[in-house]
Structures are given as C-alpha cells and as structure tokens.
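So the structure is just underneath, and the comments pick up after that.
Some chains omitted; the rest stay in position.
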Amino acid sequence: MAYTVQQIADSLGASALGATHLEIDAVAEPSDAGPRDLALAMKPEYAEKIGQGRARAAMLWQGADWAALGLEAAIIAPRPRFALAGLSALMDPGQGWDSGIHPSAVIDPRAELAEGVSVGPLCVIGARARIGAGTVIGPQCFIGADSVIGQGGFLREGVRIGPRVRIGDRFIAQPNAVIGSDGFSFVTPEQSGVERARATLGDQGEVKSQSYARIHSLGGVTIGDDVEIGSHTCIDRGTIRDTQIGNGTKIDNLVQIGHNVIIGRDTLLCGQVGIGGSVVIGDNVVMAGQTGIGDNLFVGNNVICGGATKALSNIPAGRVMLGYPAMKMDSQMEVYKGLRRLKRLFQDVADLKKTVSNLRQSD
Amino acid sequence: MAYTVQQIADSLGASALGATHLEIDAVAEPSDAGPRDLALAMKPEYAEKIGQGRARAAMLWQGADWAALGLEAAIIAPRPRFALAGLSALMDPGQGWDSGIHPSAVIDPRAELAEGVSVGPLCVIGARARIGAGTVIGPQCFIGADSVIGQGGFLREGVRIGPRVRIGDRFIAQPNAVIGSDGFSFVTPEQSGVERARATLGDQGEVKSQSYARIHSLGGVTIGDDVEIGSHTCIDRGTIRDTQIGNGTKIDNLVQIGHNVIIGRDTLLCGQVGIGGSVVIGDNVVMAGQTGIGDNLFVGNNVICGGATKALSNIPAGRVMLGYPAMKMDSQMEVYKGLRRLKRLFQDVADLKKTVSNLRQSD
C-alpha cells in the first residue's frame, strides 16, 4: 500500500518538506533505496549513502539539507528512532495470512471466539478458552483449556499456551513461544545436598542418593496488556498462584521465566535471559542478553543489567549492573581494568618482596 | 474434585487435626484462600497471612497452634516441602484434554499403540513407533519412526521426538521439547584453526579457509524411567551410539544436551544449562541455571554447580562449584571478595612502591 510523503509525516507527527506528494511503497536503507522507497538516513553519517541509492525522499536528521543531498522530499522528526516505530508500523506488510477461521483448526465447541477472531490452519483451541475481539491466532498454534486472551492480540505460528493462562489485550507472541509450561520443582524425601550447600554456602555434607518427587504446578500465568513474548521463550506456571507479567513488558527470544516469578510493568528482557523461580522484578527494568537471575532474588525498579550479568544476590532499585557475579557497572569496569593489569601486579609484589628483603638484610 | 482434610492427610502420610471432615477443592496461598481452599502456610512467617484470607483449613509447620490461627482444621507433615509433592499431585486439575485417539491425528498404520494410549489432535506418529499403555500424547506432537515410549508417559503439546529414540516409563515432556535432533558435528578436510588452538591452548597458527563436511548422527537417544524434559530443551542424537539419560533425571527448559552425552540417575539440570558433546555426567548431580559444561568433559557423582557455572575442565565427584571458570564454591567466593578489594590492593601496592623507594633512597 502506498502513502504520500505528506501522509507519512502526518501519521508520525513529523515535518514533510519538498515534493510531499511523492508516493512511497516501502522504506529502505539509503544505498538500497529505489525511487518509490523512503530512505532512512536519520544520522549525518548516512548522508553519503543517499547518493549511492536512487531515493527521491528520505527521513533525515534534524537540520539536514535535503535538497543538497539530491532529494526531492524529506521527513524530519524530532526523535527519529521514535518516529521509526510509527513508520515501521505503517509500512509493515504483515504475514500474508488469510483472515477467518480455517476449517482445519480443531476448536473445542465450548471455546468462545469473539468477533473478528482469526484462527489459522491446524490450530488447536481447548475447552472454555476465550479469545478476544480481533485477535489473530496464527497457524499451528495451541490454546489450552480455560485460557483467556484479550482483544487485538497477534500470535505467530506455533505458539503454545497452556491451560488457565490469562492474557490481556494487544498481546504479541513470536513463533513457538510457550506460556504455561510446568514449573521445575522437585523435592527429595530427606534434606538434599543442595539444601545443605545453600545453608552452608558450599558444603553439602554427607551425600545420600535420593530420587525426586515432583511438585505439580497448580497455578497458571497472568499476563497484562501490551505484552510481547519472543520465539522459544518459556514462561512456567506458578506452583500455587500464577506467575505474573505486568503491562507493557517485552520479552525477547529464548528467555526462561521460572515458576512463581512476578515481573512489573514496562520491563525489557533481552534474548536468552534466565529468571529463576520465585524471582520478583520491578517496573522499567532492562536486562541485556544472557542475563541470569538466581532463584528467589529481588530486582528493584529501573535496574539495568548489562550483557550476560549473572546476579547471585538482590539488586536494589535504580542500579546499573554488570558481570558475574553482578556488581555495579562502574565497579565492575574497575575490576576488569584491574584484571588486565593483574600480571603486572604480581610482578610488582614479587619485586617489592625482593627489594624489601634486601632492605631488611641491609638494615 | 473435592477431598476431606482427613483424606488429604492420609494420602500424604501426615496428621489431620480439628474438623477433618471439611471439604477441600484446591490449595491456595494463605492470603488468597477461600473457605474451600487448603491454605499453605508451612513456615511460621506465613502465620500472619492466614488471617488475611478466608481459609478454614491449612497445611502448617510442625508445632503450629492451628486453633489460635483461627482455623478449624489443619494438616501437619514432618517435611512439608515433600508433602507438597503429594498434595500437588492430588490436587492437579490436569490439562483438560479429551482421552482417546483424536481423528485428526496422522498415525502410521505400522505404529503400535498399547491399551489406554491417548493421542491428541493433529499429532503425527511414525512407522513402527511403539507407545506404552496409558501414555498421553498431547496435541500437535510428533513421534518419529521406530521410536519407543514406555507406559504412563505424558507429553504436553508440540513435543518432537525423532526416530530411533527409546524412552522408559512415566516420561514427562513439556511443550515443544525436542528429543533426537541431529548432533552438531562438522569436520574440515584438513586440520582446522580450532584443532590447532586446542592443542596449543590459544594459537590457531596459519589460517586457511575451509568449508565443513557434516558428520551425520547415526545413533539415537536412550532415556530411562521417570525422566522429565522441559520446554524447548534439545537432546541431540549420538554419532554412533545413543545419547543416554539415566533413570529419574529431570531436565528443565531451554537446556542443550549435545551428541553422545551420558547422564546418570537422579540428576537435575536447571533452565538454560548447556552440555557439550560427549560429556559424561554422574548420578545425583545438580546444575543450576545457565551452567555450561565444555565438550568431552567429565562431571562426577553428587556434583553441585551454582548458577551460571562454566566448567572448562573435569569436575571430580562431590564437588560444589561456582563461577567462570568453575572453581570450588568456597574458593570462588574468596576470589569474588578479592575482586571487590582489588582497587584497594592496587593502591596499596602503589603506596608500598613509593614508600619502599623512599626507604631505599634514605638507605
């Protein structure tokens, strides 16, 4: 679908300049752009690339001289990266799926589908599941018994939602996401080596071989509005009460959320993050890829964890953390600097010992 | 399904006190509990929460004064966490699936399904697969040719089991678990940089660009009795012989088990653990989340690895390990303490150098 430069700018609350009637089919990187593409060159360092492509219009940084760049039209937004959100939503060609209920889907007669729900081929929807108006269930998805999904949701292919999961409006799930797997919770008849090692910080005492009994997950998962869950992410059900994800929280691919976890609002968990059982995470937290949070810990509001941070203890609100074990980022950077100079430090101490020994002998 | 307090206590081998005829529908956290729920308050710190809910009966810690807590009945178990295993099994409402063979399942006529097997909608079961009595194959699962699953198994939705996989009794698999993916095994025509870097511990020598030839996985996977495999976990097939998982071993979500791995009995691998190819792991091992074990290593019986432990060498039996690279937990804790004081150590050494230099001059 084509839009004029003016229409695009209006939809973004941005300024349109020049030949604003030019029609745009798609967006492109400057050097790849054709004459009906909007080139994205939102920083001055991309200026040169514009000449390498054939764009007639571009989204540019503030203060850019679009005419001098050989363009006929430009869009200038005050915060270009934010404008990209609106622009990408406008230009998204979607998945190319047919709407409606595909006849190959296996839908329990007791399920309730609101107006405008689409169900893709080869889906399974369980008893008493309720799907809100306009929600799209992609091909080969599974929705368990008694689960609820709100309005305006979008599930990509192969998503699995277990029983008794409650999800709010505008939910997005990427291919093969799993919500409502059972918690990983086992117990030995007698106290185990792990229980003792935890109590003693490292000594598991006399070891006795024991088999495990399974603690079943009786809880479900409760997910707020405007949540997105990535491919191959798993969210386990709670043991007694629900695992909880707050409004606006976004979770990337291959993330593990253990049983009983509570996550606040507008929190971002990037790829391969692992959250142990019964962890509580606040609002507006950001965890970079491969971050790990041990069982039963607490992470306060507005915490930021750098890539691969491994938390072995609670993180107070507002902290910026890094490393294994997690420390405040600035302290960790000091440690890293120290490690690089460690060999020299050993040499210095060895030299000092020699010098001091000589001094003592001469003393 | 409802049970009396007495029935529940009997099934757990626990004591029932007070109005033991009270009927219980479900279990709940103390503050959420309604009058037909059994509140779980197995430590004294939950006592206060009981008054916030409406429970008439609770499972309590030993020595609790149930009447003083305003309850009409109580269950007291000697090891409450172990009792929770039995209680949760008793009260589990299950998945809400119909039993029997769903007509939409695609089952090879050469497959053998024992008595009482259920196969969910849109499953695929391959030639000569054999499924033991009472096993439930959930919706949209795949069972490969010549694979065997024992009795009393339970596969959640979307589980994939490749060909020639042999699994024992009472197997549980979480949504989208994969068993029998091909091993990741490639070889270059001539010695590669990695082979040289391994031999020299870091020097890959002259680098020559080479493409890889694939080593196919001819082995399968053999899994014992009472094993559970988590969501999005992958267990690769062996190259020549089977990858092996012993009886009673439990594997959490997003775990990678490489080709040829041998894992013993009653071992626990938590979320996102990664086990390299040809690793041998003993019995009663526990690896916390995000632990990694490099290719070809050995991990002895009763080893415990703390969160995100990364093993670059063998781990003898009975060790409690932590960190990257893995060390004994107590040594690692010493290292962590040292790192926090590293900046001061550099300062101390700098000061010492100055002092000693002055001493030498004055000497």
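As written, the chains take the letters A and B, and residue 1 is the first residue of each chain.
Everything that follows uses one rule, which is that contacts are C-beta pairs under 8 Å (C-beta built on N, C-alpha and C of every residue); 3 or more make two chains touch, one makes a residue touch a chain.
As the structure is a prediction and not an experimental result, all values here were calculated from the model.
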{"item": "With 2 copies placed, total copies in this complex", "value": "3"}
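Following the convention adopted for this analysis, only the chains that are shown with their structure count from here on.
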{"item": "CA centroid of subunit A to CA centroid of subunit B, Å", "value": "23"}
{"item": "Subunit B residues touching subunit A - in the complex, by the definition given at the top", "value": "26-29, 32, 40, 79, 81-82, 84-86, 88-89, 91-97, 102, 104, 120-122, 139-140, 156-158, 172, 174-176, 226, 228, 230-232, 248, 250, 252-254, 265-266, 268, 270-272, 283-284, 286, 288-290, 301-302, 304, 306-308, 318, 320, 322-324, 328-330, 333, 336, 339-340, 342-343, 345-346, 349, 352-353, 356, 359-360, 363"}
{"item": "Touching residues on subunit A, where the partner in the complex is subunit B", "value": "106, 122, 124, 126-128, 140, 142, 144-146, 158, 160, 162-164, 176, 178, 180-182, 184, 186-190, 192-194, 197, 201-204, 207, 209-218, 232, 234, 236, 239-241, 254, 256, 258, 272, 274, 276, 290, 292, 294-295, 310, 312, 324-325, 327, 331, 334-335, 338-339, 341, 345, 348-349, 352, 355-356, 359, 362"}
